[in-house]
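Note that one protein chain of the assembly has been removed; the remaining protein chains are unaltered in position.
And then subunit A:
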Amino acid sequence: MIHSLFLVNSSGDIFLEKHWKSVVSRSVCDYFFEAQERASEPENVPPVIPTPHHYLISVLRHRIYFVAVIQSEVPPLFVIEFLHRVVDTFQDYFGVCTEAAIKDNVVVVYELLEEMLDNGFPLATESNILKELIKPPTILRTVVNTITGSTNVGEQLPTGQLSVVPWRRTGVKYTNNEAYFDVVEEIDAIIDKSGSTITAEIQGVIDACVKLTGMPDLTLSFMNPRLLDDVSFHPCVRFKRWEAERILSFIPPDGNFRLLSYHVSSQNLHPLRSASLVAIPVYVKHNITFREGSSQGRFELTLGPKQTMGKGVEAVLVSSQLPRGVLNTNLNPTQGTYTFDPVTKLLSWDVGKINPQKLPSLKGSMSLQAGASKPDENPTINIQFKIQQSALSGLKVNRLDMYGEKYKPFKGIKYMTKAGKFQVRT
């Protein structure tokens, strides 16, 4: 399946290669570089590139291209999903997935890749199994290893692969037993010129950090499981139980993992009503105009909270790609700071918290290229924000129970709402 893997950095150097079958010359990447040149933006490189003898399937993460070489028919998503899993594993191991981190840990990277694929077919991709095989490098361990000459490779033979619950390590022990769950929702929305909602949907995840001794069996139930009709699960979740009782029952992996992700669209919130009923937490009043024949444009933007369930809107960041004709801006924010990059024409305004009594606004003028005609495109405004302690869809965890172990774990649940792809058209 996957023949070889090349890691290419943003300047076009191949800085790591790994082959699972016979060696494929790195010159195969030339086809990739060609495609890269043709693409206007880095993310416009086609994920699948056919070459005379091979196919290149690539993903771009953290400004590194992971280019897999394929020789024959294989579902492209299979490879893409696997490459993303590789990146996730690196991130898990090294904290960040940068070129420097990969180069510093090249031996661990190689050992990981060796375990993850056998003859190009995925072998062990569960983080818990990998960590049993190869211990992640920490500063302490690096120091100890240098002094004592011990290694990162697990001394014990990995039993996880043989276990009935392959995602969990055996013999886990903690002095403080704790289980934390973060319910994070992102709202994706497109708001049109007049302020009405074109689409709005919520993408939620429940991320867990479980540090429990032994083999705990957890059940998590919701106050309103009705909301969750479009979900995907970590393999540990017992699907049948969910189908029957709408309870999440699972033996958790050790450490951090994504328990479930869900999608709440306007349809499943209110089956018969329109999209505008997903609560939109902020509104934007805007007035961006260019006049024909004048070298000035007006820019006015005011933000305000809308349906926030009584919680404050924080970490607000507004960004907008202004038309190419704009030379510079002269704007006054009532709070926060704004920057305008005359090269990329990117305006960004770090607002901070929205105070409902004194709404933040950004007003002023834009200077246009003299003599040029007025730009005919209108900029889109992208907004980011956070609302702590609430999940926009109203999803609430009812209770978490543990079976199979005797101790009393510490349990915690946190809610947060964020803006996902939140766009306002002008």
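Keep in mind that, in the parts below, a contact is a pair of C-beta atoms (placed from the backbone, for glycine too) under 8 Å apart; a residue touches a chain by one contact, two chains touch by 3 or more; residues count from 1.
FYI, contacts and distances are computed from a predicted model.
Chemist: Can you pick, from "Dolichol-phosphate mannosyltransferase subunit 1", "NAD(P)H-quinone oxidoreductase chain 4, chloroplastic", "Small ribosomal subunit protein mS29" or "AP-3 complex subunit beta", the UniProt name of the chain not shown?
Modeler: "AP-3 complex subunit beta"
Chemist: Among A:Thr98, A:Thr170, A:Thr213 or A:Ser261, single out the residue that touches the unshown chain.
Modeler: Residue touching the absent chain, from the options given: A:Ser261.
Chemist: Among A:Pro122, A:Gly336 or A:Gly364, which residue is in touch with the absent chain?
Modeler: Here the residue in touch with the unshown chain is A:Pro122.
Chemist: Can you name the residues of subunit A that touch the chain not displayed here?
Modeler: 1, 13-19, 21-23, 26, 40-41, 43-44, 46-48, 50, 55, 58-61, 70-78, 80-82, 84, 103-104, 106-107, 109-111, 114, 118-119, 121-123, 125, 149, 151-155, 157-158, 161-162, 164-166, 188, 190, 192, 198-199, 201, 203, 215, 217, 221, 230-235, 238-241, 243-245, 247, 249, 251, 258, 261, 263, 265, 267, 275, 321, 323-324, 373, 376-378, 380, 382, 401, 403-404, 421, 423, 425
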